[in-house]
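Below is one structure; the comments refer to it alone.
Only one protein chain is missing from this complex, and each of the others stays in its spot.
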Amino acid sequence: MNDIALYFRYTKISIKGQLEYRTSFVLQAAGQAILTATEFLGIWAMFSRFGQLRGWTLPEIAMFYGAINVAFSIADALSRGFDQFGNMVKSGDFDRLLLRPRSTVLQLIGQEVTIRKVGRLLQGIIVLAWAISAMHVGLSTGTAGLLLIAILSGVCLFTGLVILQATSAFWATESLEVWNAFTYGGVLMSQYPISIYRSWFRRFFTYVIPLACVTYYPILAVLNRMDPLGSVGWIQWVAPMAGILFLLIALQVWKIGVQHYRSTGS
Amino acid sequence: MPPQIIVEDLVKTYRIAQRDTGLLGSVRGLVRRQYRELGALDGVSFNIDAGELVGYIGPNGAGKSTTVKTLSGILVPDSGRCEVRGRVPWRQRVEHVAEIGVVFGQRTQLWWDLPVIESFELLRDIYRVPQERYKAASDELIALLDLGPLLDVPVRQLSLGQRMRCDLAAALIHQPPVLFLDEPTIGLDATSKLAVRDFVRGLCRDRGVTVILTTHDMDDIEALCDRVIVIASGKVLCDGSLDALRARVSRQRWLTVDLASVDIEVSDPDATVVRREGQRVCLGFDPQAVSPAELIARVTAKHAVSDLFVENPPIETIVARLYEAESGVATATT
Partner (left out) sequence: MNWMRPYLAVLSARFRSMLQYRAAAIAGLWTQVFFGMVNIMVYEAFYSSTDKQQPLTFAQVVSYVWLGQALLALLPWYADSEVRAIVRSGAVAYELCRPIDLYNLWFMRAMAWRTAPTILRAVPMVVLVMFVFPLIGLGEWRLHSPTLAAGLGFAAAITCTLLLSCAITTLMNISLMWTVSADGTVVMMNALVTIFSGMVVPLPLFPNWAQPVLMALPFAGLVDLPYRVYVGNILPGSIPLIIFRQLFWTVVLVLLGRWLMARGIRRIVVQGG
């Protein structure tokens, strides 16, 4: 069975297993939807008091918010295997993955598709849909495609971040929480256009962890809006590639990590 | 025919980070990490031909699991040569692991929440076994290990003995020519142990599977292995048949008696008291000097004995004796 077919097999098994606890799933998904929606509630409250955010309006922010929440929730659902990898290293269960004639990445990605994360996904989609409906210019096929690519490359970027987090478990299992600043913190900061932040902050999240490339720049093009930072059109269309590049780099770092693990023993 | 498994001069040293205690120590630890070295393998060499059933024994920390990990391709040694079926395990991991099976006694490879049969089917897909071969192999394994009633049971509900039999089958779904068993009978009841032993013996004898068995259980070794490799402190001390090992170290066997009361002095011209715990006394004797039956007769005639059994000295004793014998020879030649 080739890798893709095997991945779908893993996914089916994982989802079936989770659906056995149906009530728990529904409650948790609903709870998560409400909990994450409180963030947008807070944003709405701020806008109703302040009116605007350095020239940005609430529907525009809603697009940032919706896109990043959709991207993150998909990545979060797919990457639980890597998220829990610290425990796997500690218990020595990673050895078993190395004993199977398949790539470790495939086995970890296939480990679980956490369906209760659909809570955050749902509220993200709702907010995004509202944002699209509130657009002045509306979506063309081109910009719709760009939005989709932006979200997909956001999934790639967050997946890359979790893979980097898992790789660091080969060296230090206790401080994995460091990465939460970039994953959950990354979601928080990407809900707003990056132009509102200080310049050193912007630079880091454009060139090192390219969150701006998967949200800010492409969404500027989707909104057909002038960039207060002064970027031009084609950059905004190409920027999402950075997310995919980030994932590829993360996978290489993972390989290095596995090699280190095999040289030093557990 | 070149040997199926070639191991030559394997060396592996672990560097373990020192954890300082106390607040000051951990601050120091943040700045500069201190490492201590733990030698695991110190020039291990042996060859194994296809179809052999080899016992790999030694005290804890001897280097047994390090060797097995290296042979499986999980661990990269510091130096030395290793080939399994013509491949270097850690260099061609995917091709290599497709041809080996590994069973860890203390950890299952089955999926915890899934019925056993679904674990088997998933492994079939992971190892890319064609359906007809899978059907034949799994039918046979299920019959041999009596897994029929267990197939629909989730693994988490199995007893230890049932799980071990399922793990054995799982490791063989893809019909590997080489099988590593790491403590497969640990914690099992007597019936399960026998079932596992019978199965492994059949594998080797009828199907020509090469088996390397790592264990602390001397009864496993005696029941199964013609050849035994003893490792201690990262070095191979002895490599040959079990009898040769015993003969080399000592033919001694132990007669353990439970006395009716504590204060009885037990002695015999052909036996030495090896151990004494309250009412239990272990007498070491040479079976060639006095037969077990005769010794039993003599001891029970002289003392009131409530229970007795005859056993081999534990592997630790044999290995310890091996050490003494080795260093004895060494000092004699210097």
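Letters A and B mark the chains as written, and numbering starts fresh at 1 in each.
To be clear about the criterion, a contact is a pair of C-beta atoms (placed from the backbone, for glycine too) under 8 Å apart; a residue touches a chain by one contact, two chains touch by 3 or more.
Everything quoted here is computed from the prediction, not taken from an experiment.
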item: Omitted chain - touching chains that are shown; value: A
item: Touch criterion as defined above, residue of A:I34, A:A129, A:V238 or A:I256 at the omitted chain; value: A:I34
item: Which residue of A:G92, A:G185 or A:G233 touches the chain not shown here; value: A:G185
item: Residues from chain A at the interface with the omitted partner, ascending; value: 21, 23-24, 27-28, 30-32, 34-35, 38-39, 41-42, 45-46, 48-55, 172, 174-178, 180-181, 184-185, 188-189, 192, 196-198, 201
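Note that in this section only the chains that are shown with their structure count from here on.
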item: Whole-Å gap between the CA centroids of chain A and chain B; value: 46
item: Complex interface listing, chain A residues touching chain B; value: 1, 5-6, 9, 13, 17, 92-93, 95-96, 98-102, 262-265
item: Partner chain A, residues of chain B touching it in the complex; value: 12, 14-15, 40, 66, 69, 72-76, 90, 93-95, 97-98, 100, 102, 107, 109, 111, 113-114, 118, 122, 125-128
